[in-house]
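Worksheet: one structure, shown below.
In this view, the complex is presented without one of its protein chains, the others remaining in place.
What follows is chain A.
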């Protein structure tokens, strides 16, 4: 029964004869949605940049041998004391090897797992950088440079030189930026490394590593696994750590638990290791959405107000429409469609403004030493924000139009006509 072309035609005429009001109502939505898109794109861009800073280079599961006391002290195994309370003083950590036993088969096993994107070995070694008579303490990590680059965006943090150079150079080292600065070294120079046993090795600097975290850059350097094994005088199966990257980060916790049980090793998942990042991200998102929703609600009230006034102005028109055969529903649809048209036009303009704003922000230079890979303000161009934005615009204008239109539906034409 509803004749939409007639209803839309009336709605259109109402909107066009009150162009100013229509524009103001639509602009309310436009600014709301535009601000939402800009805010959410910028905030989530910033969020993911900050998260990437840590999470990209952090393995989803880190497997290693923890130095810790035995969980079951020998006295507990002795049947004679089974029913008594045993107190053991001065428990010492159990002497165990740093290396992961059977590391290569474990890596092979993990790499065959469906959920695992990649598992790669590392060797962590404490060393000293020697500059004349000064010894600077540091960490040397043995890696497979190409695998690291592939799985953990390692090349983002190599500011000079490249992981490929390290792969090619047998006695090469990627020196931490802080160390390089302290010792006034650069690519092509040689640096002396001393192990805890006292052996000294000269290594050639093929690149500079900068993570953005100054404390790490002041001690950390990287070399090929084989180089580190040779420096430490260990065999080719000497591996101290295995880093695992999964396809789905959320599986990290159960997977870590399973690996711990299966191989009797310590496996730490990313969420446990970096719980504070989740919290920060959640709160930043919360603030973003709270501000955006406030903006949209304000816009919604604007539409509500304008439609309410329009309906008061149009009392006579409503009465006459009803008298000539338009039902209450038809009248309601007339005002609802006005609200929805305002929402749609305002919303789409808002998306466009958001897109323009974010593109402008995306070109503003943003240089910081802490983030070697970032050059402009980060923006997250996620299509979902646009879907959410237009949906919210439609829902809020729908609600803002629903209440006044409901009133229009209930207007009794007899009262209006006789009232004059």
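The working rule: a contact is a pair of C-beta atoms (placed from the backbone, for glycine too) under 8 Å apart; a residue touches a chain by one contact, two chains touch by 3 or more; residues count from 1.
As a convention for this text, contacts and distances are computed from a predicted model.
J.: From the list "Transcriptional regulator", "Fe-S-cluster-containing dehydrogenase component", "Lipoprotein-releasing system ATP-binding protein" or "TctA family transporter", give the UniProt name belonging to the chain omitted from this structure.
T.: Of "Transcriptional regulator", "Fe-S-cluster-containing dehydrogenase component", "Lipoprotein-releasing system ATP-binding protein" or "TctA family transporter", the absent chain's UniProt record names it "Lipoprotein-releasing system ATP-binding protein".
J.: For the full complex, which residue in A:204, A:329 or A:407 touches the chain that was left out?
T.: Of the candidates A:204, A:329 or A:407, A:329 is in touch with the missing chain.
J.: Would you mind spotting which of A:134, A:200, A:360 or A:414 touches the chain that isn't drawn?
T.: Of the listed residues, the one touching the omitted chain is A:414.
J.: Just name the one of A:14, A:62 or A:245 that touches the chain not displayed here.
T.: From the options A:14, A:62 or A:245, the contact with the absent chain belongs to A:14.
J.: Who touches the missing chain here, A:86, A:282 or A:316?
T.: Reading the full complex, the residue touching the unseen chain is A:316.
J.: Please output the residues of chain A touching the missing chain, sorted low to high.
T.: Against the missing chain, chain A presents residues 1, 3, 5-6, 9-10, 13-14, 17, 316-317, 319-330, 413-414, 417-418, 420.
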